[in-house]
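So the structure is just underneath, and the comments pick up after that.
All protein chains but one are shown in place.
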Amino acid sequence: MIEVKTIEFKNTKRTFLTNAWYVAAISTDVEGEKLFHRTILNKPVLIYRKINGTPIAMLDRCPHRFAPLHLGKRVGDDISCLYHALQFDCEGQCTHNPHGNGLIPKAAKVPTFSLMEKYGFIWIWIGDEAADPSKLPDYSMLTNGHSNSVGHTYMHVKSNYQVIIDNVMDLSHVDHVHGEIISTRGQLTPQIPKVEESSTHVKASWKWKQTPPIMIFSNFLPKPAEEAKHFVQVTWEAPSHIELIIGATQEEFDGELNFHNTTSQYDLHTTTPETEDTSHYFFATRRNHLEEDADFNQFKIKAMHDAFEMEDIPIIENIHTNMGTTDFFSLDPVLMSNDIAPVKFRKSLSKLVEKEINQS
Amino acid sequence: MIEVKTIEFKNTKRTFLTNAWYVAAISTDVEGEKLFHRTILNKPVLIYRKINGTPIAMLDRCPHRFAPLHLGKRVGDDISCLYHALQFDCEGQCTHNPHGNGLIPKAAKVPTFSLMEKYGFIWIWIGDEAADPSKLPDYSMLTNGHSNSVGHTYMHVKSNYQVIIDNVMDLSHVDHVHGEIISTRGQLTPQIPKVEESSTHVKASWKWKQTPPIMIFSNFLPKPAEEAKHFVQVTWEAPSHIELIIGATQEEFDGELNFHNTTSQYDLHTTTPETEDTSHYFFATRRNHLEEDADFNQFKIKAMHDAFEMEDIPIIENIHTNMGTTDFFSLDPVLMSNDIAPVKFRKSLSKLVEKEINQS
Partner (left out) sequence: MIEVKTIEFKNTKRTFLTNAWYVAAISTDVEGEKLFHRTILNKPVLIYRKINGTPIAMLDRCPHRFAPLHLGKRVGDDISCLYHALQFDCEGQCTHNPHGNGLIPKAAKVPTFSLMEKYGFIWIWIGDEAADPSKLPDYSMLTNGHSNSVGHTYMHVKSNYQVIIDNVMDLSHVDHVHGEIISTRGQLTPQIPKVEESSTHVKASWKWKQTPPIMIFSNFLPKPAEEAKHFVQVTWEAPSHIELIIGATQEEFDGELNFHNTTSQYDLHTTTPETEDTSHYFFATRRNHLEEDADFNQFKIKAMHDAFEMEDIPIIENIHTNMGTTDFFSLDPVLMSNDIAPVKFRKSLSKLVEKEINQS
């Protein structure tokens, strides 16, 4: 009688893989004694570090009366629930029951999640299958350089995670959405990218010349006002990671342009579903110029963070709302040559998710 | 696991006609280069003016990746989508594709909506049937006088639109809800209005004498403290428009009282569903006294706007919440002589909506 709710059901289908590595947090966000918590794939997750620094993740829910464990306190490497002081070790096993005869109930276990800490991120495996470390993608390029050449940041996005991936897999939006600083002077938009794919990867690459060079690189090139060759390539790896490499050069040589033979940067865009309608967006970037400059490093990551927040994310969130569904293809989108890569990743991902759902 | 939702379904039935003219905006709200947008009958709509002033409406959603078009920019009379610079003309046809070979995909069309601009409002036709200009009601009385004799205003209401119509079709609430300024000194409430109806119209009218005359008119009558004859009539026209004429006179004559032979005003109340639970409420008023006084005109429309916001709308919104459904009759309302007109409009409207739903 109190609140009117007229609801239209648009979509209730799960759109994400569970048996896969996702970024749970930036390494530096889980520090010291902190009981960090975040919802990941619809599950509340507690993340903290053992005294030796190893990160631990478990369901953020006591199996007794379901209090969030992040409200509790640390006892060495164990977590003591705030509510009744049941204590759990890093394997989620109850190690102390101060009640009654003190026996540990057999069922007093908290589900734990496998973690890996790599490339400045803590990665998590939520699904029921055994976590497979060999499936963690190799983004070691991120952290192979000077520590002042790499930055990490986090954004919360009110959108299904696939709309974030769409945005990075089709860079033809760059000249329309973003400002002068990464303008290609209209050179990128008309190009049909070269696209390669496998069942778990989609790679799109663009090459062009522009005068002056793209502003993020021009001052690091010999002739800042003159023409340069440019390239950018994005590689999606299932379920939700994209390596992006962009560079420019004024030198002449025959081989392919890459991170090492150009003035360039190497980025990782990776998104982790919070719910079907909200996402964690993690980003890291490494550059091969001014590598030791800590101030420039801070300036760079902040500038990129702000561009995402002010330019990309408002569009992504508006699209999610305007779609009213997480089922992109059900809306009969008009597809063009710039959509080849996003469409391929959506179709590959959809097959993987369907397979996982059918197997469970 | 995160959020508890226990939902009671009350009503999910559509309560509005789609093949009809509704007010989309006050003419002056869509000015210059502005890309105005508003949700109408659950659809996001972009409204803007061509350079020659003609208003245009289309779905506020790019058919490519579903970005809201109102975030884009104008290119002459065309709209360029912010996201990938697809450009659409006033017929919703894509006129420019900066991607790949530049060919315009056949499907690259945005649905448009017919508009008419009349009586200081922009009217829209959302339904799938061809818009029929002859079906636009005639409220030319509104704008036949001096431009300083008419004012327009807009209110957003968190209620199904029919509760707004109920409120105007039964004026017996006037002495209870409103203040001194439009008090009938209790004369109107006891009256059983004269009601006439057709399948698309319901008209209710009241006549009475009061001393002193209603305050909105008393100072414009020869003897402000003495008895005057009054009349008020409301005419609903499907789906959601109400003409209201109210006047007072101290002269003696035999004919019917009307706008011309009394000190009076001519109002239009019209409401446009935003969703089933929220509405756009448009109002315009013309008076036949102090017609050239711009200051008084501003004062008058502001006073009426404030009365709606402070007195009518809180009740309307509370009723909508307290009903917990949009199906008024399912609650077995106690009906009285003052409900004849609202009940008649609800029944006529309900037949029209049911007919439309059955035909589609």
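Going in written order, the chains are labelled A and B, and every chain counts its residues from 1.
The rule is short, and it goes like this: a residue touches a chain if its C-beta (ideal position, glycine included) is under 8 Å from a C-beta of that chain, and two chains touch if they have at least 3 such contacts.
The model shown is predicted, which means the values in this text are computed figures rather than measured ones.
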> In the complete assembly, which of B:I181, B:M215, B:A294 or B:L335 touches the absent chain?
Replying inline: B:L335
>> Using the touch definition from the top, which of A:C90, A:A108 or A:A228 touches the missing chain?
In response: A:A108
>> Out of B:H173, B:K207, B:H289 or B:H305, which residue would touch the omitted chain in the full complex?
In response: B:H173
> Which residue from B:I79, B:I122, B:M323 or B:V353 sits in contact with the chain not drawn here?
Replying inline: B:M323
>> In the whole complex, not just what's shown, which of B:T189, B:N261 or B:S350 touches the removed chain?
In response: B:T189
> So that we can see where the missing chain sits, which residues of subunit A does it touch?
Replying inline: 1-2, 7-12, 44, 60-61, 63-68, 71, 81-85, 97-102, 105, 107-108, 275-277, 320-326
> Which subunit B residues would touch the chain omitted from the figure, given the whole complex?
Replying inline: 1-8, 39, 42-44, 61, 166, 170, 172-173, 175-177, 186, 189-192, 275, 314-315, 318-319, 322-323, 331-339
